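A single structure is presented below for examination.
One chain of protein is taken out of this complex; the other chains stay put.
Up next is chain A:
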Amino acid sequence: MDIQNRKLIKIATAGSVDDGKSTLIGRLLYDTDSLTTDKIEAIERNSKQRGYDYLDFSLATDGLVAEREQGITIDVAHIYFNTAKTNFIVADTPGHVEYTRNMVTGASTSQVAIILIDARKGVIEQTYRHFFIANLLRMSHVVVAINKMDLVDYSEDVFLKIKADFGALVEKSNFSEEQITFIPVSALKGENIARQSKEMPWYVGNTLLDHLEVLEPEDLQESTTARFPVQYVVRPKTEAFHDFRGFSGKLYGNFLKVGDRVSVLPSGNETTVKSIHFFDQKLDSAAPGSSIVITLEDEVDCSRGDMIVKVGEEPRSEKFISATLCQVNAKNLRVGQKYILQHGVNRVLAKVDRIEAKVHADFSGAEESDQLKLNDIGKVQLRLSKPVHFDSYHSNKSNGAFILIDEGSFDTVSVGFIE
């Protein structure tokens, strides 16, 4: 098994400050032999310095000096580990002040969310918020890890109570029951992380690691319409490839085959896929997720920012869009402001026409607001300088999201999900 055929699972973790999230990740690393001796030694040294009588695995992931001083994680950190069959990437996002921005960021590149709950505290407001974001981002799968079971005497009643409370939340979401798995764990003691707990014989499900391992990337990837945003035109202008004009990009949503009738947007010109290339190989078809180069039968106008789609599967092309926005920058968003909107690799100008409402990120409704602050989620209407070719985020994740870029600082200020 190597990088070519080991499957890749991307996970985002969410928890409140003291839910033991860093400990859980540290434990996963330790139990999969992913921590090297020098890292384990550093953990032992640090744990001892602080006078702990156990190994503080949270030290394995809390990176930056400022964080170590405060003892909390402040940004999205990426952690890697693998088992014989699977490569894992964990986007570890903090649960405090800037949690919305950070969790949205981490979740946007992940398929699975692990939401941590402290067994002593049960479902709290933060849990609502974490699950709200998992729902907004349409995560493929959610694992609810009920942690610190050692501190509630490994009680099945506590577990069942939390599961029932969480169930009420699931009813308010778009998730189906099969997409959500509850696992009672103790990260500190390693119960039900990689090892089946003897303390909780009443739990007959998989350990956390086993559960993550049985997930299949194909099941976590949505199958929808093929979208090929053109990133860069490849023109070698060499003798061997004199007339070669290839369109490079990453394919999303579904397969594309040689011979497919396609439409090039925005022109709408129709042509046929002549060839598909990956480096020096010629392919009959490409699977979603491939970074490929394609050539077209006819000399049609096509450049960066254009989109190649199958005829009959055209996305919407509109200058007015309604979207749910999450503000990820300290500069507030207000009506009338102009931004650069980046949709995939395409950029247009956008103006905020209306802020319909600020949405409470805990399923409790919405309120009127004339601005969106950092970590706010709101429904807005945008007017664009040119139409973009989009799908609703609900029907096509990759073609339904965009970011807003500040015209002055060029910072990324919001992420949007098109209705």
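In the analysis below, contacts are C-beta pairs under 8 Å (C-beta built on N, C-alpha and C of every residue); 3 or more make two chains touch, one makes a residue touch a chain; residues count from 1.
We take it that contacts and distances are computed from a predicted model.
Novice: Consult the UniProt record of the chain that does not appear here and report its protein name from "Sulfate adenylyltransferase subunit 2", "Cytochrome aa3 subunit 2", "2-iminoacetate synthase ThiH" or "ABC transporter permease".
Specialist: Of the names offered in "Sulfate adenylyltransferase subunit 2", "Cytochrome aa3 subunit 2", "2-iminoacetate synthase ThiH" or "ABC transporter permease", the absent chain's UniProt record gives "Sulfate adenylyltransferase subunit 2".
Novice: Going by the contact rule already stated, which one of A:Gln179, A:Ser290 or A:Ser322 would touch the omitted chain in the full complex?
Specialist: Considering all chains, including the one not shown, the answer is A:Ser290.
Novice: With respect to the chain omitted from the figure, which of A:Gly167, A:Pro201 or A:Pro236 is a touching residue?
Specialist: Counting the whole complex, the residue in contact with the absent chain is A:Pro236.
Novice: Among A:Ile79, A:Ala226 or A:Ile294, which one is in touch with the chain left out?
Specialist: Per the contact definition at the top, the residue touching the missing chain is A:Ile79.
Novice: So one chain is hidden, and I want to know which residue out of A:Gly26, A:Pro184 or A:Gly344 touches that hidden chain in the complete assembly.
Specialist: Within the whole complex, the residue contacting the unshown chain is A:Gly344.
Novice: Hey, which chain A residues sit against the chain that's not shown?
Specialist: Output for chain A: 2-5, 8, 36-39, 42, 61-66, 74-80, 82, 87, 89, 101-102, 104-105, 108-109, 217, 231-232, 234-238, 240-241, 244, 246, 248-250, 277-287, 289-291, 293, 304, 328, 340, 342, 344-345, 397-398, 401-403, 405, 409-412, 415.
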